[in-house]
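Could you have a look at this structure, given as structure tokens, before my questions?
Every protein chain except one is present and positioned as in the full complex.
So that you can tell them apart, the chains are marked A, B and C in the order they are listed, and the count of residues begins at 1 in each.
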Amino acid sequence: MAMTGVLRPGHVALRVLDLNEAVRHYVEVLGLFETARDDKGRVFLKAWDEADHHSVVLREADEAGMDYMGWRVASDAELERLAGDLQASSLASDFSWIAAGEHPATGKRFRFTIPTGHVMELYSQKDVVGCNTGYTNPDPWPDGLRGIAPSRFDHCLLYGDDLDGTVKLFVEVLGFGVAEQVLAGPDKLMIGAFLSCSNKPHDVAFIRQPVKNKFHHASFLLDNWNEILKAADILSKRKVSIDIGPTRHGITRGETIYFFDSSGNRNEVFSGGYIYYPDKPTITWTDDQLGPAIFYHDRKINDAFLTVYT
Amino acid sequence: MAMTGVLRPGHVALRVLDLNEAVRHYVEVLGLFETARDDKGRVFLKAWDEADHHSVVLREADEAGMDYMGWRVASDAELERLAGDLQASSLASDFSWIAAGEHPATGKRFRFTIPTGHVMELYSQKDVVGCNTGYTNPDPWPDGLRGIAPSRFDHCLLYGDDLDGTVKLFVEVLGFGVAEQVLAGPDKLMIGAFLSCSNKPHDVAFIRQPVKNKFHHASFLLDNWNEILKAADILSKRKVSIDIGPTRHGITRGETIYFFDSSGNRNEVFSGGYIYYPDKPTITWTDDQLGPAIFYHDRKINDAFLTVYT
Amino acid sequence: MAMTGVLRPGHVALRVLDLNEAVRHYVEVLGLFETARDDKGRVFLKAWDEADHHSVVLREADEAGMDYMGWRVASDAELERLAGDLQASSLASDFSWIAAGEHPATGKRFRFTIPTGHVMELYSQKDVVGCNTGYTNPDPWPDGLRGIAPSRFDHCLLYGDDLDGTVKLFVEVLGFGVAEQVLAGPDKLMIGAFLSCSNKPHDVAFIRQPVKNKFHHASFLLDNWNEILKAADILSKRKVSIDIGPTRHGITRGETIYFFDSSGNRNEVFSGGYIYYPDKPTITWTDDQLGPAIFYHDRKINDAFLTVYT
Partner (left out) sequence: MAMTGVLRPGHVALRVLDLNEAVRHYVEVLGLFETARDDKGRVFLKAWDEADHHSVVLREADEAGMDYMGWRVASDAELERLAGDLQASSLASDFSWIAAGEHPATGKRFRFTIPTGHVMELYSQKDVVGCNTGYTNPDPWPDGLRGIAPSRFDHCLLYGDDLDGTVKLFVEVLGFGVAEQVLAGPDKLMIGAFLSCSNKPHDVAFIRQPVKNKFHHASFLLDNWNEILKAADILSKRKVSIDIGPTRHGITRGETIYFFDSSGNRNEVFSGGYIYYPDKPTITWTDDQLGPAIFYHDRKINDAFLTVYT
């Protein structure tokens, strides 16, 4: 098999302060499609080009942030194997199996906590409800799109303290590659890691910060820089709070805009980047170049980048 | 491991009628970089964002066309395993090992012929000479680009008779997925197959035609539709023969232009497409929609598509 | 005054074979907005960024084609002066005044026939109904756009025999400049003229053909090449007949796609071009370069360009 093990980030579960406002944001502004609500009041959504039942889960809570991130694994056997590997390693904790059906249309999920404090899940089954263009003689994009309308949920950027442990877990147990890293000081302390289980420049990224289990942003994929402009226009029309952008990241080369949902969770839509392979040399950024690494044009980090998270 | 087995198309070896003219085309018009010449008169080239020593090999010959296509495998062990699997299957023939160093900077290659008559190779070692931006605090693109300047060699489209055998080999032995297929008639004969070993919509594609070992095009990756326009402008400025485009393919959604090198080998530069996963439903085109499948805007195939190949 | 005399092409009146189908095309596919219908059954439309009441007039008839093209003049006084100049010249014929109100929301129009047989009108009053974003703190583009959604009607290309007379009339009487011309043969016969009364590369263009009063296309303005791709996608989705494109014109440098309305009248949407000034040197194309002049990438005229008109 050419692709195996962990295939992709399959869902991100976010806490929002007001569910109705949040749904309005994720549906009308971001342009996702609601696919289900459950009896716990959770709302499940997906982007137009995703085949699987959902990729975003919203839950009303007193505090914004991320509950967990779920990873699609290639097969039931891989799920069992990876669950065993995680339990055998000393790098994860708080293991549990979530029963099939706890997420609608989704098989059982293996849940664990990583050294930076984030909760992750692996699963191997989620119903294919299909993308909006279908799979027979499809048009390149569907009618009926609203708002920014990214094609997919792409990755998260997360903040936490034990970056070394988390990177070790993703690389050694889950088989990810380090596409890019930021090294600080003479001891070359890794302060940022961009991890890929695919040909994407990142499927998840971590920044070392003295916190546990913090959420920086969830990112969604657009086709190109013109779509970033359209996104920026839509955000301004809707008076959505923009953090920064349109601009380019040095890391991953991606074209980007950051903004906030109605609860203060940061979203990104981005385009571009390169094709990653596991044998590609890791790109290293030195901390004196952290500015252009994060925001290539401004060449400096804005205040919010390091201080605003949920 | 998240990515294993066959990683990518690593090189394509093309026959050209006049080597100097061909080098001028591939360097000045297409914008590749020459990395080596050998004592057999072969010229080795790579695109600016590729790490490995070469991705295109040119050889002067009396007839244009493709000699072979080489595939990078994840490890030496995978190379041995896949060589064994190929020999054990009844789907390939004419096996041989090419010694390390026969291509400069390249390890040994396992060569075989597939049912459509094309020669393929697997290899696991090629020297990393690095991309033009380097891997430390890189700029998003390098200075010194010329011509169209794609970032990578991406895939080939090939013509041959025994499509069933070739697809079976790529899927069952080499672990590829069928991203898209074209089915003809009431018996749903597969007449086109777009195969992926990665997150790309295709790493190689085959069209059923009553020929052996024919080459339709080698394709190179651009960032976006604006780069396709710039490519078209450059081709017209240089009076290079354009086959068709700028346009969009229905298959893969890619934005594209086809043109011919100085020997009549077709090149493509393209952008766009989607993220493929092995569990993504195969997209099926029916032959009554073959027009938009191939050229989405014209909705019909041009004469050259089926009749001009090398 | 910096701009005076003839300001712009203000409307084009087209004959269509089926009014309902035509309205569907111009509203849902092209994306104009209907602003009025009159008791003669005519439908009046405008693009979203136009201030004036209408720019396209549709009338059902047995034969497609253009009834007339109307030009906005800077003032009532200029209208009277230009009407007098036209009558005094030997270059126009069939003069008449159309009463105010014959077009809704429009002042009186001075009608005349030019040497190529086309009917033209001058007028100085049309009600401002306003663009869709308004003029107070406007967003850059409005909500509620459908289809291709050009911002403006831009120009027409017309076919006729007495090109010399028509060009002389537009230049000497109406004050236009020749932005570009195509000259044929050793005698440098002008076979194409692209005429501007503004900073646009053309406000109207004529091709010499042995016919009277023929219509090649009406063109509408888009922002950029990405919008051309989106237009092409929409046209293919709606199964609208595309003539050629996306491509670039050599003449004007514009990025373009040609297609047909439901009656066979050709439309264009385009973007780009340069800023024209009356003192800019005229660009001359020689007839051996007529291919790239018209379609810069194909470098040859398609069959339809010279043979399909209404």
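Assorted remarks:
The rule is short, and it goes like this: contacts are C-beta pairs under 8 Å (C-beta built on N, C-alpha and C of every residue); 3 or more make two chains touch, one makes a residue touch a chain.
The model shown is predicted, which means the values in this text are computed figures rather than measured ones.
Interface note: of C:11, C:53, C:200 or C:230, the residue touching the hidden chain in the full complex is C:200.
One of A:4, A:132, A:181 or A:226 touches the chain omitted from the figure, and that residue is A:226.
Among C:99, C:128 or C:189, only C:128 touches the chain left out of the display. Subunit B residues in contact with the hidden partner, per the touch definition given at the top, are 139-141, 143, 224, 226, 233, 236-237.
Across the interface with the omitted chain, subunit C contributes residues 1-8, 49, 51, 72, 74, 128, 130, 135-141, 151-152, 174-177, 196-200, 221, 223-225, 248, 250, 253, 272, 274-275, 277-286, 289, 292-293, 296. In the full complex, subunit A touches the hidden chain at residues 225-226, 229, 232-233, 235-236, 239, 242, 245-248, 255, 257, 292, 296-299.
Everything that follows uses one rule, which is that only the chains that are shown with their structure count from here on.
Put simply, the chain farthest from subunit B by mean CA position is C. In the contact between subunit B and subunit C, the residue numbers used by both copies make up over half of all numbers at that interface. Separating the centre of subunit A from that of subunit B, both taken as means of CA atoms, is a distance of 31 Å. Mean C-alpha positions place subunit A and subunit C at a centre distance of 48 Å. In this assembly, the C-alpha centroid of subunit B lies 44 Å from the C-alpha centroid of subunit C. In subunit C, 226, 233, 236 are the positions where the chain touches two or more neighbouring chains simultaneously.
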